[in-house]
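To start, the structure under review is shown below, and the notes come after it.
A single protein chain has been omitted; all remaining protein chains appear in their positions.
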Amino acid sequence: MIELKHIRKVFNEGLPNEYIAIHDLSLDIAAHQVTVLKGPSGSGKTTLLSLLGCMARPTAGRIMLAGREITSLPERFLTHIRRQTFGFIFQQYNLLKGISVIENVMLPAYPLGEPFSPLKQQAVKLLELFNLAHKAAAKVEWLSGGEAQRVAIARALVNHPAVIIADEPTAHLDTRLSREFMDIMGDFKAQGKTILIASHDPMVHESEVADRVVQMRDGRIIDAGVS
Amino acid sequence: MTLRKSDVFLLLTVSGMVLLAAILLQAHIVARGDLPFVRQEAEVVKNLGLTDLCLSTEARYTRHLSQADWHAAFQSHPMALDHFPSGSILGPPETLKTPHD
Partner (left out) sequence: MIKSIEKQRNFIDFTLSSLWRRKGKNLALVMVYTLVVFSLASVMFFTQALKNEASLILEGAPEIIVQKLVAGRHDLIPLAYVQRLKAIRGVEDVKGRHWGYYFDPIGRATYTIMTTGAMSLNDNEIAVGAGISRVRQVFRGNTLLLRTFDGRPTSFLIKGVLSPESELLSSDLILMSATGFSRLFGVSPEVATDLAVTVLNKKEIPTIAAKIVDKNPDTRAITRNEIIRTYDAVFDWRGGIMIAILAGAVLAFLIFAWDKAAGLSAEEKREIGILKAIGWETADVLQMKFWEGMIVSLSSFLLGVILAYFHIFYGSATLFAPVLKGWATLYPDFRLTPFISGYQLAILFCFTVLPYTVATILPSWRAATIDPDVIMRT
């Protein structure tokens, strides 16, 4: 589904603080599977996620999405594709404080200009899925860690993405909630979605939900985990 | 159907603009209605041979603003008007209002 060919990502190129996050990496991500990127901090997992999710452009190399090259598309088209294809769950959740739960969930769809009622209904349905419908009007800062993450997941789903990307999703969760998270991912896989998770948590990469584990270190893949 | 916040805002704003338009219209109508009065006043001006409105009875030029002297204490130029600015903001102290005390 997503193919990375000889990707290289350098930050601050040419400047004194130049940093090579990813060296010559090639990877094919299969659809309808849960792929986990495993590795210590600084291994380039997050950068790779952002490249896979069309949030950043590589310094060199090509990226193909469903057979179509997207590396050199202008920002507008890239954002358009990203909006429709990917749903992101960030490590810090990144919900907007002071704004209600339901509005946070609907935010990614606001620029699309779709009719409001159906959008709101869809958001409510998503919250119901996570047993949070009763907190729809609450401000996000009043939620517990687990609840906040579920709101973040709901938000990632509002545009019906084909791919879900999660960055260190279990970092702030206890064992029970971590297991719950992986179960939710399993449900999405069953619905036909593609899942990409970056994590150094064994609860994630050793979970039976994970179909493939890619090991990274220092911006390179050391084990492609192809089964 | 519950109103969205943006609906409330748009409703209020549009009402405001409509009100403004109504005010403009009303001002126009009232002004037209006032025309006979204005003409009457122009008649008074003509009959009495007046040259000024009576807006400044205590100014240096008293009520004849248009016939002020060409020289005055607080003028920048012989053809300019008096304009000591505080005159319009502060009145004179009480002691100055009663002469010869």
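The chains carry the letters A and B, assigned in the order they are written, with residues numbered from 1 in each.
The definition used in the following text is that a contact is a pair of C-beta atoms (placed from the backbone, for glycine too) under 8 Å apart; a residue touches a chain by one contact, two chains touch by 3 or more.
What you see is a predicted model; the values in this text were computed from it and never measured.
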Candidate in contact with the missing chain, chosen from A:Gly14, A:Gly98 or A:Gly192: A:Gly98
Touching residue (missing chain; options A:Lys38, A:Arg82, A:Lys135 or A:Lys189): A:Arg82
Contact residue for the chain not shown (choose from A:Lys135, A:Arg155 or A:Lys189): A:Arg155
Which of A:Glu18, A:Glu69 or A:Glu114 contacts the chain that the document leaves out: A:Glu114
Residues in chain A touching the chain absent from view: 46-47, 49-50, 55-56, 75-76, 79, 82-83, 88, 90-91, 94, 96-100, 103, 107-108, 110-116, 155, 159, 167
Positions on chain B contacted by the hidden chain, ascending: 4-7, 9-10, 12-13, 16-17, 19-20, 23-24, 26-27, 30-31, 34, 37-38, 40-59, 62-63, 65-67, 69-71, 81, 83, 85, 87-89, 97-99
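Throughout what follows, only the chains that are shown with their structure count from here on.
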Chain A-chain B separation of Cα centroids, rounded to whole Å: 66
